[in-house]
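This structure is in structure tokens; I'll ask about it shortly.
With one protein chain held back, the other chains of the complex are shown just where they sit.
Chain nomenclature is as follows: A and B, assigned in order of appearance, with residue numbering initiated at 1 for each chain independently.
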Amino acid sequence: MPLHDVGYRAWDGLKSSRLLRWWVVATVGIQLAFRSSWLSRTLIVSWIPAVVIGVGFFAYEQSIVNPMLREGISGLVGVATGDRELVSLVRQNPEEMREKVWASLVLVFFRYPQAIVMLLVVGIVAPKLISYDLRNRGYLLYFSRPLRVWEYILGKSFVIWFFLALITTIPALVLYVIGVFLSPQLNVILLTWDLPLRILAASAILMLPVAAVALACSAMTIESRYAAFSWFAIWVVGWVSYSVLSVGDRIRLVQENAATYPRGAGRMQAMEMNDFQSRWELLSPYHLLGRAQQWVFGLYPEERAIWPYLAVLATVTVVSLWFVHRKLRSRLQA
Amino acid sequence: MWHATLEVIRFESKRTRTAGRVTLWLGLALFPALLMFLLQSQVQAEAIPGDVLALMSYYLVVQVGCMLGLLLWATPAVGAELEAQTWIYLAMRPHGKIALLLGKYVVATLWTASAGIVSAAGVAACSRFPDAPLLAAVLAGLVVMASVCYAALYILIGVAVQARATIVAVVYTLLIEGVLSTVPATINKFTVCYRLRALLADWLDISLAGPEAEAIFGYEPAWQHLVSLAVYTSIVLVIALWIMRTKEFPVAADA
Partner (left out) sequence: MSEPLLQLEHVSRFYKTVIGVGDLNLELPLGAYGLIGPNGSGKTTFINLVTGMLRPSIGRVRVLGKNPVRQREVLSRIGLCPASDLLYPNISALQWVEYMIGLHGFSRGEAKQRAQESLVSLGMEENMRRPIGSYSLGMRQRTKLAQAIAHSPQLLILDEPFNGLDPIGRHELSEFLKKWIEQGRNLILASHILHEVEAITSAFLLIHGGRVLASGDAREVRSMLSGFPVEVEVEGDGLEGFAQKLVSQTWFSGLSFGESKRLLKLSVTDQTQFLEYLAAAACEAEVNLTAVRSPDGSLEGAFGLLLRAHRGEG
């Protein structure tokens, strides 16, 4: 047999499409990830917030038909979303505010419980995705087959996207369906038809940069514990940087509106203002994603520019993917 | 056993003196000071109340700095050896496992505390706190205590759940030390963060109004907090040692 006539080329049977080579990498990665009992337990627990928000959908729909519930439900909307303006609008006309309330509840679902779960799930799944292949030289097995580097990266990314979809996209879509079924009339679909599309768009905004950064952490080392550390450190450092540096912006805002915010003890509470936005959010991945998702759900203030957030997310995604590609190429050429 | 522990300390100190680790050490040491400097450059002098500055400095230097340092250096005590397939060599020494645990505990504490002390000095210098030397001294003392306590805790996590140590340590820190320690109830007294925060409030004379203040900052005398931390650390270390001695760690299965 000639040297270049590698065994598999003589295969006469049915081969999968060339375009689906990455799918093999993805399915193997998903199967391996599912061997972790920790992951299975986390995935089960991750649906609990969906149940809670689902109850919120039900309660809101009930307040439309039962005005006596309106006061209490509008209060709960205020607690969940922190949007004082929305609360008063809901009290006046909950049916008209349905689209906005549904979008707010789904955004709350993405931003709070699922952001923490996302951190943990990706922290369980992602660190070993590439680092193990590098440590054990498994990448040689992959690339001795007709698999391109980008197909490998796509397959590994899909593993992360899959689990993110399990904890965010699918529960959010289920929430929408629950909301439709719990509504007094089916024509609510016509009023909220865009919400499933926004859910998919918000999921894409979450999945692309998160997967890229997680893979970059995994590709930069052969020791999965350093990859896991990097993953968590990025979020912690970003959050802390924003929390500290935004104090300056808060103080400046309070000083500029000294008449509005009382002195003394009340000033501390005033500095927690919920409509506050700081340029330092660009340092925090959590806040970056939050603003972008807020924009997708149509809840972002119109007077403020969203492009810096989207630009940073896009840049981080591209740079991370380039890093992963370069790391793998350099290994193959070594 | 003590000779073996010293050997582990010597070997780990030498082995971990790499460019990457020194860079990380510098990052941990300088990052809080950099943040404080950037913050102060945005605002006028004394715009931020002293109490807020002290709390912010505490969280930056003691909580965040220690957590990140120990996540990296204490949590993977056993996991790193298992992953590198060197565990069996250590376990084959009569006191190898215990020496490894104690040695790595000391090294992790030293790395984290040293970065924290430098960080405390930097933050105090940049903070415009009325008594910067006092702030530096208090933060340095707290960072040493935090390093000693949290290193024991993270080592225990690393020994008990070596496969998922980082995740468990992060969840523990966020839920227990982050959230539970601020719950105004008896349970928060069992957290390290409550004790350290109470010492901070005591030594810097921080007083915040409101019924939650006592529950968050405590009212016990300082010696009680110190004794609690010492007892807590000892118990955690003893448990870690016991697990290390009795647990069967996964060695290579039959080929």
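The definition used in the following text is that a residue touches a chain if its C-beta (ideal position, glycine included) is under 8 Å from a C-beta of that chain, and two chains touch if they have at least 3 such contacts.
Predicted, not measured: the structure shown is a model, and the values here were computed from it.
*Asks:* Using the touch definition given at the top, which of the shown chains does the missing chain touch?
*Replies:* Looking at the complete complex, the unshown chain comes into contact with B.
*Asks:* Return the single residue from B:89, B:190 or B:219 that touches the missing chain.
*Replies:* B:89
*Asks:* Check the options B:4, B:53 or B:117 and report the residue that touches the missing chain.
*Replies:* If we include the chain that is not displayed, B:4 is the one touching it.
*Asks:* Where the complex has a chain not shown, which of B:18, B:41 or B:207 is the residue touching it?
*Replies:* If we include the chain that is not displayed, B:18 is the one touching it.
*Asks:* For chain B, enumerate the residues touching the unshown chain of the complex.
*Replies:* Against the missing chain, chain B presents residues 3-4, 7-8, 10-11, 14-15, 18, 84-86, 88-96, 99, 248, 251-255.
The rule we apply is simple: only the chains that are shown with their structure count from here on.
*Asks:* Counting only Cα atoms for the centres, state how far chain A is from chain B in Å.
*Replies:* Comparing mean C-alpha positions, chain B is 30 Å from chain A.
*Asks:* Which residues of chain B touch chain A in the complex?
*Replies:* Residue list for chain B touching chain A: 31, 35-36, 38-39, 42-43, 47-48, 52, 56, 59-60, 64, 67-68, 71-72, 75-76, 79-80, 83, 164-167, 170-171, 174, 209-210.
*Asks:* Taking the touch rule as given, give the residues of chain A at its contact with chain B in the complex, in rising order.
*Replies:* That would be residues 38, 116, 119-120, 123-124, 223-226, 228-229, 232-233, 236-237, 240-241, 244-245, 247-249, 251-252, 255, 265, 268 of chain A.
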